[in-house]
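One protein chain omitted, others in place.
Labels run A, B and C following the written order; every chain starts at residue 1.
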Amino acid sequence: MAADKQTLLDYYRKMVLIRRFEETMEEHAKKGYIPGFLHLGIGQEAAQVGTMATFAPGDYVLPDHRSHGVCLMVGTPTREVMAEIFGKKTGTNGGRGGSMHVADFKRGNVGNNAIQGSTMATACGLALAAQVKKTKAVTFNFIGDGTVGRGEFHESLNLAGIWKLPIVYVLVNNGYAISTRATDAHPLADLAKMGCAYNVPGITVDGNDVEAVHAAAKEATDRARRGEGATIIELKTYRWQGHFSGDPASYRPEEEVKTWKEKCPIRRLRDTLLQRKLADMAALKAIENDVEREIQDALKFSIDSPAPTIEDALTFVYVGREVTGK
Amino acid sequence: MAADKQTLLDYYRKMVLIRRFEETMEEHAKKGYIPGFLHLGIGQEAAQVGTMATFAPGDYVLPDHRSHGVCLMVGTPTREVMAEIFGKKTGTNGGRGGSMHVADFKRGNVGNNAIQGSTMATACGLALAAQVKKTKAVTFNFIGDGTVGRGEFHESLNLAGIWKLPIVYVLVNNGYAISTRATDAHPLADLAKMGCAYNVPGITVDGNDVEAVHAAAKEATDRARRGEGATIIELKTYRWQGHFSGDPASYRPEEEVKTWKEKCPIRRLRDTLLQRKLADMAALKAIENDVEREIQDALKFSIDSPAPTIEDALTFVYVGREVTGK
Amino acid sequence: MRTLNFKEALNEALHQEMTSDSRVIVLGEDVARMGGDFGVTMGLLDKFGRDRVRDTPLSEAAIIGAANGAAFCGLRPVAEIMFADFITECYDQLVNNSAKARYMFNGQVMAPIVVRTSSGAGFRAAYHHSQNIEAWFLNIPGLTIVAPSTPHDAKGLLIGAIRDDNPVIFLEHKMLYGTTGEVPEEPYALPIGVAEVKRPGTDVTIVASMKQLHYALAAAERLASEEEISCEVIDLRTLKPFDKATILSSVKKTGRVVLVNEAPKTGSINAEIAAVIMEEAFRDLSAPVERVNSLDVPVGFAPVLEDYVIPGPADITMAVRKVIDY
Partner (left out) sequence: MRTLNFKEALNEALHQEMTSDSRVIVLGEDVARMGGDFGVTMGLLDKFGRDRVRDTPLSEAAIIGAANGAAFCGLRPVAEIMFADFITECYDQLVNNSAKARYMFNGQVMAPIVVRTSSGAGFRAAYHHSQNIEAWFLNIPGLTIVAPSTPHDAKGLLIGAIRDDNPVIFLEHKMLYGTTGEVPEEPYALPIGVAEVKRPGTDVTIVASMKQLHYALAAAERLASEEEISCEVIDLRTLKPFDKATILSSVKKTGRVVLVNEAPKTGSINAEIAAVIMEEAFRDLSAPVERVNSLDVPVGFAPVLEDYVIPGPADITMAVRKVIDY
């Protein structure tokens, strides 16, 4: 069933938002505004948007380190995500987390943990809580192809398998873990098939086709919501930039990058919209302009916002126990 | 291809040796001779003997915590294994290791590590060394059904899958991890099938049928020896005693224990020998008597041997760096 | 007053807290059907059902991850790690997730988990079932470590730990499970971070915890009756953060200090306590602080090795004499 016009236009807006968000981050990282590591999701917008389209209030998501886009999808204002990446007090984490730890608990974003695979253990607990509290909450656990190597992948899937945990494992297979090819790191080409060891179904789809991504995510989410347990959805895609902003990524052939850029998920959706006559160029341009205003607003907000202060370094270490400063 | 007479009689001797070894250990643990935990392999003799029949000089084995029998199979004198369990200076580890850490490196027994699953990571290195040094060594890695839950299971199999490591994973499925049923801990009934996630073939066999065990082990060992990589062989069996000597094991139905005792691997092999007319009762009795002499000799040796001394506590912490005592 | 043993006191604490607070759940290996390897969780499954009392696979990372995730959702998980030595397998979850969650996410969330685990030597169980692990976590801000030495404190501190909003590692010295003492029937919470003067004295301050506390009391008794040395014995009860005030006010009085801890000397919590005493009470000291610890070696199997390596009352007596004679 093809998605309707409104849905597709909504996807379009979101994908453009993520793209522009990431481009803006990259630009400002180069200019020296953004401290630390910046892992960009350019090229992976369909995977992020299509999956998160099935996220409902009350659900939980554990984004990964390449998931600014996912953080935007739970409804956190773009300003707050961006300000966090700038390390500002107005960010989701008050500037304490940065790019790798953006969290917004009240909207279900439980935050990333920069130890790859660690969130897979956490996911079990979010899903367990849903069972204990008898809610219908589904947990979305984003991981990359590289992260599949970690022991927690196994411990989490095994537990999800026996306890029928309501988890959607969103396995974004962009072909690389830093320089290591997925095909050099794992014996199977389709990583979703690894669910076979746990009686957890796996679906592999073209991660640049937002409709296909959404269909797979919906199947998985519905299954989880019905209490039938976890699913792995593997989204085959590509990251256009290096591993982090600044990585020249000389470990991969230029030809490969070029091929994948031709498969741009945003261009693809635009073509679909135009072909199906659901929008004309003017309508799309209007969306893009609207996104641009949002980005520029967030950027100004992020640049203008104050940094945390040294007092902030001493709060929230413990609940109810003070820590002394200098 | 049925095994020949000499082979089967050899299996018989070894299985009786393990049985009597374990019974003797249990008896002396109850009498207070043996400190610490004692995990007995009674009922699992066919799994241990059938597998280790394919072990060749130069190979490595990582026994598990229920593997006194496996330790005997590499050719370590029974006395030395037993003395180790008694904590005596004449034991394989000088009495420093005990039941859970019996090792005999020169014969390829690399020792158990009482952290379940830990040896699965070590196994990768033994196998890697074989590749680097271009030997034909195969690594036998014994684990239980419970240990399958650990993250290292995954990290090890994944690595074995991509590097085609010469490892035989000997998965002794005795149905329980302490009180936890294998079927409550893992989604698949046949755990060998978990190899599907790693392109590692899995074979499930009746672990009480020493010929079947040997056939599976041979297939796996040959594969590894040919450089074709790892195999999981799952041996379905049962431990007759509690998890450790002294555990009443009230978590499992008596009926179940009874059924499995009827499937005694030793009785089964005896029946085979008699039916195929490869031995008569007198011949078997002679073997049993011979085993008994070996056990009694080892027992006397173990009881008579001296304990380590306090000086022993200070050696082998570091190579080339002293540690001070009291 | 009624007498219970240490294990029963812990069990009662769990029963009472699970009854009064439906957010409390229990998970771990063999905690449900069997009631725990040491019997601490007996009867919970029957009373509170499978949703709240869960046997897990042999997956320590998933256990602590699940506890974290459930805690993020408002539950109060009590996780059991069967032996403290196995906490290595979930070290990441504790260090990088539980300890930092509140800080990293700017106070958006708490991780009120309790990780119960059996620690300490004396069981004749060698390297991987004998370690004292508190020092492994001492340098991790955000964690709390509680360690009772009597049945009374076991109950009160476990209730205190469950009600505490921080992640707590709760150490149960395995040689104390069978020790008995008076325990009030009603639920009561003892404060975290507060030591107790177990025996007042004027000449020397002895600081100890868990099993060593009893050795310290025995040594103090002997020194009082045989050598007229008056020792003040402090039971730390919370190892991190420890109660500086109680220690320092005792040191002010005595000017001589013996610190007792069962872990190897180098880098144990005694080092930190000694450093703090030097910093804050240098002028009060009449002698350097003495540390009584295990030798800097692993815990071997043969009883003679373990007994030599682990400190006993005689070591404490000697240390007291040393600070007196300085």
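Just so it is clear, a residue touches a chain if its C-beta (ideal position, glycine included) is under 8 Å from a C-beta of that chain, and two chains touch if they have at least 3 such contacts.
Every value quoted in this text rests on a predicted model; they were computed, and no experiment measured them.
Peer 1: Can you list the shown chains that the hidden chain touches?
Peer 2: A, B, C
Peer 1: Which of these touches the unseen chain: B:R19, B:R79 or B:R96?
Peer 2: With B:R19, B:R79 or B:R96 as choices, the missing chain is touched by B:R96.
Peer 1: Taking the entire complex into account, which one of C:E12, C:D37, C:D55 or C:D92 touches the absent chain?
Peer 2: Looking across C:E12, C:D37, C:D55 or C:D92, the contact with the absent chain belongs to C:D92.
Peer 1: Using the touch definition up top, pick the residue from A:G97, A:G125 or A:G229 that touches the left-out chain.
Peer 2: A:G97
Peer 1: Using the touch definition from the top, which of B:T24, B:S156, B:S179 or B:T237 touches the missing chain?
Peer 2: Residue touching the absent chain, from the options given: B:S156.
Peer 1: Touching the hidden chain in the full complex, which residues of chain A are there? Just list them.
Peer 2: Output for chain A: 35-37, 87-89, 93, 95-98, 100-101, 113-117, 146-151, 177-180, 184-186, 251, 307-310, 312-314, 317, 323-326.
Peer 1: Even though one chain is hidden, which residues of chain B still touch it in the full complex?
Peer 2: On the side of chain B, residues 60, 92-94, 96-97, 101, 103-106, 110-111, 113, 115, 118, 120-133, 151-152, 155-156, 158-159, 162-163, 315-321, 323 touch the unshown chain.
Peer 1: If the missing chain were put back, which residues of chain C would it touch?
Peer 2: On the side of chain C, residues 85-86, 88-89, 91-92, 95-96, 99-100, 103-104, 126-128, 135-136, 138-142, 240-241, 263-264, 266-272, 274-275, 278-279, 282, 285, 287-291, 296-298, 300 touch the unshown chain.
Rule of thumb we're sticking to: only the chains that are shown with their structure count from here on.
Peer 1: List the centre-to-centre spacing of chain A and chain C in whole Å, with centres computed as mean CA coordinates.
Peer 2: 40
Peer 1: Please tell me the distance, in whole Å, between the geometric centres of chain B and chain C computed from their C-alpha atoms.
Peer 2: About 36 Å separates the centre of chain B from that of chain C.
Peer 1: Mind pulling the chain B residues that touch 2 or more other chains?
Peer 2: Residues 148-151, 184-186 of chain B touch two or more partner chains.
Peer 1: Mind pulling the residue numbers of chain C that touch at least two other chains?
Peer 2: In chain C, the residues touching two or more other chains are 56-57, 59, 61-62.
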